[in-house]
Every structure is written in structure tokens, then in C-alpha cells.
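Pasting a structure here, questions to come.
A single protein chain has been removed from this complex, and every other one stays in its place.
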Amino acid sequence: MAMNYQEILEDIRVEVQPLLKKGKVADYIPPLAGRSLLHFGMSLRTIQGETYSVGEACERFSIQSIAKVFNLTRAMQLHGDRIWKRVNREPSGAGFNSLGQLEAESGIPRNPMINAGALVIMDMILNHADAGEDLILDKVRALAADESINYDLMVAEAENDTGHRNRAMAWLLKAYRNLDNPIERVLQAYFRLCSLAMSCEDLVTAFQYLATGGTDVHGEIIATSEQVKRINAIMLTCGVYDEAGDFAFRVGLPTKSGVGGGIVAVLPGQYVAAVWSPGLSPKGNSLAGTRALELLTTRTTGSIF
Amino acid sequence: MAMNYQEILEDIRVEVQPLLKKGKVADYIPPLAGRSLLHFGMSLRTIQGETYSVGEACERFSIQSIAKVFNLTRAMQLHGDRIWKRVNREPSGAGFNSLGQLEAESGIPRNPMINAGALVIMDMILNHADAGEDLILDKVRALAADESINYDLMVAEAENDTGHRNRAMAWLLKAYRNLDNPIERVLQAYFRLCSLAMSCEDLVTAFQYLATGGTDVHGEIIATSEQVKRINAIMLTCGVYDEAGDFAFRVGLPTKSGVGGGIVAVLPGQYVAAVWSPGLSPKGNSLAGTRALELLTTRTTGSIF
Amino acid sequence: MAMNYQEILEDIRVEVQPLLKKGKVADYIPPLAGRSLLHFGMSLRTIQGETYSVGEACERFSIQSIAKVFNLTRAMQLHGDRIWKRVNREPSGAGFNSLGQLEAESGIPRNPMINAGALVIMDMILNHADAGEDLILDKVRALAADESINYDLMVAEAENDTGHRNRAMAWLLKAYRNLDNPIERVLQAYFRLCSLAMSCEDLVTAFQYLATGGTDVHGEIIATSEQVKRINAIMLTCGVYDEAGDFAFRVGLPTKSGVGGGIVAVLPGQYVAAVWSPGLSPKGNSLAGTRALELLTTRTTGSIF
Partner (left out) sequence: MAMNYQEILEDIRVEVQPLLKKGKVADYIPPLAGRSLLHFGMSLRTIQGETYSVGEACERFSIQSIAKVFNLTRAMQLHGDRIWKRVNREPSGAGFNSLGQLEAESGIPRNPMINAGALVIMDMILNHADAGEDLILDKVRALAADESINYDLMVAEAENDTGHRNRAMAWLLKAYRNLDNPIERVLQAYFRLCSLAMSCEDLVTAFQYLATGGTDVHGEIIATSEQVKRINAIMLTCGVYDEAGDFAFRVGLPTKSGVGGGIVAVLPGQYVAAVWSPGLSPKGNSLAGTRALELLTTRTTGSIF
């Protein structure tokens, strides 16, 4: 029986309205701080290629940490399993930017989805001769089938200006000899990566390879089916920081969030969903976005569990 | 295409042989310390009821923390969502018996799969008028369709004699007013629960409800499909302590381990698998058992991701 | 030039009046919770034996943790330097009843002035054949030259009823094999010790040996001059928990406080001072008492620094 996804998304949009005002916009990155709490967009794309959208699903926003999945995928392409010598794959049980944990674990980040881990992953990409000048941008454009996708340099610059804690993290990684490139080179690449501006529709297209076992919307093989399983596993256990357990419990899908208010979720073999709403929970995940995904798996009665 | 599970299990048994001697038997519970490292058994039961076994799949062993899943299921039956006021559902990022974390989080255990969480869950069961004298034993016997299943009182007594740290945990919970019943009543019930002796075949039968969306082998509804999803989610994010991320990455199934060397894993909609091998990894999970499950999902190319 | 101590104490009493109401009575031990905030007493006894007092200097109160100094002195008499195998002598940088720190440091308490350390010290006293039935009481009576000093059994019982966290601590020590005697035997002895009721005048008499290099008011040698120096050093660095630095900075004397509102301070070679006022600072030290001692060393322009 075909699922009426469009109707389900419409219902979800109505149901999350009261939540929109309750979150808190990320205020430490000035260009994000200005965003209205009232934005809401959502898309779902099946592996057959049907796309369903509601609200501002074509409006681009700062995907922030969602980009860590592109970062990880690129490093896996370039370095394979060698990346696990420099970063672990355990949920952190701590905030996404904890220095104390990095120190307690001697400079090996808990996983690639927290800031310290993403910096190490980026450092590995920079180390590789085949990384290319733009590192990841061309790859993301190809995945999303849209050449107009770009960095938002105002956001990147704002992160650079206010990224004192990320700088502290990078120096601490350096102190533990877990960063090869010059600090500023890694940070600039990282800030640009986080500044990627994409819409919900861009995201459900770009993440298709995680629902199909590795093939993107052009039929290109992006990752082996084993790598895809592993990326999904890491998204489930580490993708929403210290809310991973609650998210698995309520939503039940591999997922990755960003402080820009975006969340992407994958039901392997079926679909990718993306949602955007700038108001965040105290732990840094979109409040209405989380609820929207919870409603999605409840209505469709399908999750990985 | 039907999977030749029997052949796969036979292959796995051969492949894990070299690992058997590499683990370390849990030595803090004397009756477990005596176990030979060479035991190995494995069973898989599909939701259609076919059962496949290799090695000592009918030999009973101390299931230890695997029983925490029965404990959680029983509390959900009796109290529903009220249990989440007293225990969280986040991976701990710490050992299974950390007092520092319980203290830092004011007496609310991180999840029901670590010792502190299981004590609180047991306390809630004891609070309920309908819990019955034996609390959970009758339920487990029914689930496994075997009335001969029982506590191993020698093990329970040994845990009582050496359970200083669990006692410390219980008193700390009491200090935070998160334990209603007398300490010793909760501890005795908890030690008995952990002492349950079951075989791999018992376990794949008893855990059937987690693969079927809630129905046990007799057709009884044990939990709603939503509750089952949630139990599976908690098993995935918290079932193997501070190896949850690595386990999701390598195996990709909701799972629960015990220091007796047993592990149970569930592929919803398909099967339950159980494996037993007493040698443990440094983080307390069966070494050969973990590898056996990794091989299972690799050979069958099926996981939740 | 002789110091006019009586006048100084009178001035101090007036000056601390406004602070009396600002503290908070320890509320976790019911008999202490009932105490009025308005009590204030202070005594000073020079090594020549002159005693000066103001306010309720003869009123007995629960000395609580001040008794840890008697506990330590007794263990030094019985065991000498062997005690340092089981307890350290570093400031804790944490609360007086932190379980996380004890766990992180594998069951070796940071110092004898925090609860865990005092339990280990008490355990060592209980281990010794010469400890005698009353352990310490006769010694304290002799030191204070007053046979009427006694335990307040209502307080000891209240601590027993509410001492869940101390029980957790004792079991954790046991788990690390740093407690030889049965938990309850150690705890009962400890609760009784903390319940000692003494006045400021009792205290300045009893602590005389710390100002004289080891000789008590009867001329008995209680400790060697080297032991006295060490006890004073421990009081300075560890006697007021996580306010040790601030106390050294403001008062500049070896000191020990109790949650009953008492504080004893020693200026070696000159005097012992004791003050009592039940209102506590957030870190658990008498608010007016701390200020009174700060005024004392300011007015007399004498501290150890």
C-alpha cells in the first residue's frame, strides 16, 4: 500500500505550529541569531525518487553540523578505515564542544559528529593529495544535483570571529599531536563547511546515498553498502549529541542535526527526510524539527526498530 | 530467497574459535570466574519460528545484565511512561557502574541498562501491587516457554557477597530520594534477577516479542509496537555500555550483553539471535560473541541500518 | 606588649552581628536544623593558659567535623605514618562528600578531613587493639579537662537515619578494599564521633596541644612536635573543604570547621581560638565564624603568614 506522504507532511506542519515559538535561536553565530523562529519546511524523498514537501522546503539555511556527514563520507572515501585510528565512534555523553572530555581521553575525539571529531576528519581530508581545492563543495553539489549550492561566507566569517572555543579545541588536538595541518587552515575549512547553505529539498536529494546503500541520485556509487551502514550507525548513536538516546527512543532513525535548525533523517531502504525550524532545544536540536520527525515515524509506523 | 542460517552459524562457529581464548572471564563473581573460556553456543530464531543452533546452544549460563531487558519490559507493563521520570534514556559515555556520573546527574541514572538504572527500575516494579511475589520469573518462564528456567541462587549469593559497589550505588540513589523500597529488598531482587540461568535457545525464544512488534511465541501481546520500538532503541544506544557506538558500527542490531558472556541481538521483523562465550573484552562484552554477531550481519547483509 | 584579647573579642562580637542572619542552618540533620541563627560564642586561649570569651562561649553545640581532628590525632598515636598508605593529604578541590572523586582516585580519600578520609581513619582506629571501647571519648574529655563532655545520641541517631550518602561512601571504600571493619561498625562510630557536644571554651582547651607543639593543658604529651606541625598543615590545606584557599587568604590560620557552625583555629606558639554561629556559607562553613576569625587575625596582625 502506497503511503500518502504528502498528506502526512501537511498534517505534521499543522501539528508542530505551536512549538515553533518555544525554541531558542542559536545566538552565538550572529547571522543565525537574526533568523525568525517561525520558519518551517520539510521534505521527504523516497528511494524511488518521489519528493514531497511542505512549507519553506526550498528555502536555504545554514546546515551547520549536518555537513559533518559529508565530511565523514569524504574522509572514508579518501582514507577508508584508517580514520578510526584518530577518532572513536562512541556517543559522547557530553556536550558537542566539551574540552574536558577531549582532555580526559588524550586528544582522541569520541566520534566524528562532535566538533573535535569533525576537526580531525577535516585535517585528514586536507592531508590527502586527492582532496582537491574545494575539498567537499563539488561533491555536495553533485550529490544534491544543484551547482548553485555554496558556502555562506558571511556565516563562515562570523564563526571565525566567534569561534574561540573551536580554536581552543584545535590547539588541544594539536597538543595531543592529533592535528597535522596548521590550525588556521583546518579551522577555515571547517568554518566554511559548516556554513553550507542548503534547503530541505537539497538535503533529501544529497543524502539519498544513505537510504539506497550507497548510490546517489545520478546512480553514482558514493560509498560501499558497508560504509553506508556504518555512517547510519554513527548518525544514530552520535548524530544529535547528548540527545541521541532520546532521539532513537522517540524518532528511531539515523539522523544529524545542525544549530541552524536543520535535521536530516534516513530510513534505509525507504526514504530520506529533512526538516528545518530555527528554534532549538536546550541541547541544541531543532525543537519543532524533532517533533516533526517523531510524528513522521509514528504516522508511517516505520522506523529502524 | 531463504537464507541458509544453519550454514552461516556453522561458519561463524569455526571463524571465532581463535578468539575464544583471548577474552577474560568476569572474575568478581566467583561462580562465573570458574567458567572455562572455551564455551561457545549460538542460536537464531526467525519470527516464523524456525530455530538454528550451533555449539552449546542449550547449555544454561548466567545471563546477568541481559535480564535488564526483562526488567525494563515488566516496568513498562506496570507503569508505562511514568518510568521516565526516574531514569533517562541516554548512552552513558561511562562504565556500567559509575558512581561519579550518577552523582553529577543528581541521582537520575542515564538509562535502564546500567546498574543504577536497573536498580531504579526494579524499585518501581517492587512498588507495584500487581508485581506478584516472584516479580519477573513467571514472565520469563512464559516468554521462553520453559518452566524449568530458574535463578541460580549460588550466583545471586555470590553477587550479594561481593556487590559492594552496587550497594554504594543503591545508597546513593536513596540519598537522592530515587529509591523507595528498603535497600536490601531492592538489591536482593536485583541480584536474583541477574542470576537467571538461560541458554541461547531459551533467549531467542524469550526475546521473540522484540522482533515481532510485541507478540511472544504463544501469541500473547507483551508490549505495544511502540513500546517494542523504544526498547529496541534503548538496547541499541545503551545495551553494551560504553561500546554502544562501536557495536552499532560493527553489528548494527539492538542488543544486550551480560558479564556471563551472553549477548542477545534483534533484527526487527526478522529474527532474534543469541550467543554465549565467557571471555570478555576490557569493556565487559563477550569478545567472540561480539565478533559472531558482526559476522552474522555481514554474512546475511542485514542490519537495521 | 600584651594584646587586649578581651576587647578584641568584644569588638568582633559587635561587628559580626549583621552576618548572623545571613547564613543557612544545616538542614539535613534534623536536630541541627532547629538551631536558631542568632547564637554566637567565641573563645581564645593563649598557650600561657589565659582564656577570653564572649557570647555563648560555654554553650555546647554539635562539633561535627571538628571531631575529625581528634580522629586523626588518635590514629597517628596508634598507627604513626602507616595511615598515609590508606589516605592522602591533598586538598580535594571538591565537596566534602564527593563520591566521584573517591571513585576517580580508586578508593584512596584525598585527605582525612573529608568524610571518606575520616571513615578510613576511624576504620584504622577500630583495627587497633589499644583503641579501647570508647575509642576517642576519654581522650577528648581529658584534653578538654571536662568529664561531662559526651556524645549527643539524638544527633548521632539522626545522622544514622539520614546518612545515606555516607553509607554509599563506606560501601564504595569497601569495594576498593579500603575498609576492614563491618560497614555499620565504622559508621556508628563515625556518627557518634561527629555528634560530640562541646562549647567554644571546651574546644580552645582541648586543642591546646596544637598550639604548644604537642603538650595538652595537663602537661601530657599528646603528639610529637613533628606530628603537630603535620596536623596543622592538614588543617590549613584541607580543614574547610573547598574554601581552604579562601580561608588561608582571609584568615591565615590552620583551622577546622563543622556543619554545626563551629570553627577552631590555631596560631602555633600563641593561641587557640574557637567560634560558634550556626548560619553556614554555601560551602558549609560558619559565615559569622569565618568573619570573626578574619577579624581576629586582622586586629592582632598575627597569622602564620
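Note that the chains are named A, B and C in the order they appear, and that numbering of residues resets to 1 at the start of each chain.
Here, a contact is a pair of C-beta atoms (placed from the backbone, for glycine too) under 8 Å apart; a residue touches a chain by one contact, two chains touch by 3 or more.
Keep in mind that what you see is a predicted model, and the values were worked out from it rather than measured.
*Asks:* Considering all chains of the complex, which shown ones does the missing chain contact?
*Replies:* When the full complex is considered, the omitted chain touches A, C.
*Asks:* Among the options C:T237, C:Q270 or C:S286, which residue touches the chain absent from this view?
*Replies:* Once the missing chain is taken into account, the touching residue is C:T237.
*Asks:* Specify the residue from the set A:K21, A:K85 or A:R165 that touches the hidden chain.
*Replies:* Here the residue in touch with the unshown chain is A:R165.
*Asks:* Return the single residue from C:L20, C:I47, C:A94 or C:I108 that touches the missing chain.
*Replies:* C:A94
*Asks:* So that we can see where the missing chain sits, which residues of subunit C does it touch?
*Replies:* 88-94, 101, 110-111, 225-226, 228-230, 232-234, 236-238, 242-246, 248-249, 252, 254, 268, 298, 301, 303-305
*Asks:* Which parts of subunit A are in contact with the chain that was left out?
*Replies:* Its contact residues with the unshown chain are 98-101, 103-104, 164-165, 167-172, 174-175.
By our rule, only the chains that are shown with their structure count from here on.
*Asks:* Looking only at residue numbers at the subunit A/subunit B interface, is the share used by both copies over half or under half? Answer same or different.
*Replies:* Counting shared over all numbers used gives more than one half: same.
*Asks:* What chain is most central when centres are computed from CA atoms?
*Replies:* If we average C-alpha coordinates per chain, B lands closest to the whole-structure average.
*Asks:* Could you give the separation in Å between the centres of subunit A and subunit C, each centre being the mean of its C-alpha atoms?
*Replies:* 55
*Asks:* From the mean C-alpha coordinate of subunit B to that of subunit C, what's the distance rounded to whole Å?
*Replies:* So the centroids are 48 Å from each other.
*Asks:* Taking the mean of the CA coordinates per chain, how far is subunit A from subunit B in Å?
*Replies:* It comes to 32 Å between the two C-alpha centres.
*Asks:* Which subunit A residues reach two or more other chains?
*Replies:* Within subunit A, no residue touches at least two other chains.
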